[in-house]
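Report on the structure given below.
All protein chains but one are shown at their positions in the complex.
Note that the chains are named A and B in the order they appear, and that numbering of residues resets to 1 at the start of each chain.
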Amino acid sequence: MIRWMFAIVLTALALPLAAQDSMPPAPYAYNQLADPQLEAEASALMQTLRCLKCQSQSIADSDAPMAGDMRHQVRSRILAGESPDQIRRWLIARYGDYVSYEPEVSSTTWPLFAIPVLVILIVAGVLLRRLGKRRSDGDDAGAKA
Amino acid sequence: MRKLTLWLPLALFAFFAGLAAYMLTQEKDQFVESTMIGQPLPEFALQPAFDGLPGASKADFTGKPKLLNIWASWCLPCIAEAPQLEALQKQGVEIIGIAIRDKPEDVAGFLAKYGNPYTRVGSDKISEVQLGIGSSGVPETFVIDAKGVIRYQHIGDVGADDVPVLLAELEKAQ
Partner (left out) sequence: MIAEIGLAALWLAAALAVLQLVSGAASLRAVPGEANPLAIYTRPAAVVQAFLAVLAFLLLLRAFAVTDLSLKLVATNSHSMKPFIYKLTGTWGNHEGSMLLWVGVLAASGGLLAAFEKRLPERTMSATLAVQGFVALGFYAFLLLSSNPFERLPVPAVEGNGLNPLLQDIGLAIHPPTLYAGYVGLSVAFSLAMGALMTSEVNPAFARVMRPWVLGAWVLLTLGITAGSYWAYYELGWGGWWFWDPVENASLMPWLAATALMHSVSVLAARDALRTWTIMLGVLAFSMSMLGTFLVRSGVLTSVHAFAVDPERGAFILGLLGLYIGGAFTIFALRAGAVAEGKRFAVTSREGALVFNNVMLSAILAIVLLGTLYPLLTEAFDVRVSVGPPYFNPAGAIFAIPMLLVMAVGPLLRWKSDKPTRIQFELLLIAALVIGVIALVSFFGQFPLLPLLGLGLAAALAVAAVLPLRGRKLVRVPLSTWGMVVAHFGIAVSLFGMACEGAFSQERLAAVSPGGTEQISDFAVTLEAVTPIAGPNWTAMEARLAVRQNGGEPVILTPQARSFWSPPQSTSESALLTKWNGQLYAVIGNQAEDGRWQIRIWWKPFVTFIWYGGLLIGLGGILAIAGRVRVDLKRRSATARGTQRRADVEALGAAAPQPAE
């Protein structure tokens, strides 16, 4: 049902025609780094940072001016030799976990990691119970049948 | 055991339904708050945003608690908050502005039209300082104490009700 509804808002958020500044975008907002290796690093990082103005887009996907400025920060910091991890931390220090699509284990996000482990355990348990047990009595059940 | 497991889906669902019902009653928080409260301002030095006033730098936040106002001439709510900023200035509050992605002529035009509450206005063409202090939009107003530490963040335009709040926060930051 759903993606079209989601789209509606994206435009509403990303490109309202009024109240837009007329400044040219920051140098690295729409320009790639010359070094393909660095650009790949920057691009991978930008895919996982959340645009703060548009709320459900990565900064790589957004045309909001602020997303452009964030891309500029990412690219120019990568160029200055910072690692993607440092940049992510720098942003998290300013905006909290919200800015990163890649949750890290912390006091607020541990269930995101604990529950999958729990799911693995449950899955293993269910499979052992449903399948493992059958191996022993499956044979004689088969024999009886 | 099996009996209990059968109730598990219902329990999980009840948990979700309770949570969802609670969230429906909550006001939707649209804003991303800065996590820089209690942290010192990052180093910065911005060029003047127009000819009338000097630019802004971290060194300007000394002596007494001041307001740091993130704004722009192209931002509509900034027009709405102009009278309140002016009122704050009249009560002796020093407001340092940072104009985001703005042109000198637009800044000058805006201030001529809606009043100028600032002592300094720096020009942040690439939102560098804005990102540095964890601000996610315009307008936003920060209380900075005499040591240059961010003490309070107000998101959105400053309404008439917010003026006493800001004054109190400035007082607290003494």
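Here is the rule we use: a residue touches a chain if its C-beta (ideal position, glycine included) is under 8 Å from a C-beta of that chain, and two chains touch if they have at least 3 such contacts.
Keep in mind that this is a model prediction, so the values were computed, not measured.
Interface note for the absent chain: among A:Arg50, A:Arg77 or A:Arg94, the touching residue is A:Arg50.
If you put the missing chain back, the residues of chain A touching it would be 1-13, 15-17, 24-25, 30-32, 43, 47-48, 50, 54-58, 60-61, 63, 96-103, 108-109, 111-112, 115-116, 119-120, 123, 126-127, 130-132, 134-135, 137-139, 141-142. Touching residues on chain B toward the chain that is not drawn are 2-3, 6-7, 9-10, 13-14, 16-17, 19-26, 28-30, 32.
Everything that follows uses one rule, which is that only the chains that are shown with their structure count from here on.
Rounded to whole angstrom, the centroid-to-centroid distance between chain A and chain B, based on C-alpha atoms, equals 26 Å.
Against chain B, the residues of chain A that register as touching in their complex are 18-23, 26-27, 52-53, 65-66, 69-70, 72-73, 91-96, 98-99.
Of all residues in chain B, only 32-36, 39, 72, 74-76, 100-103, 106, 125-128, 130-134, 136-137 touch chain A in the complex they form.
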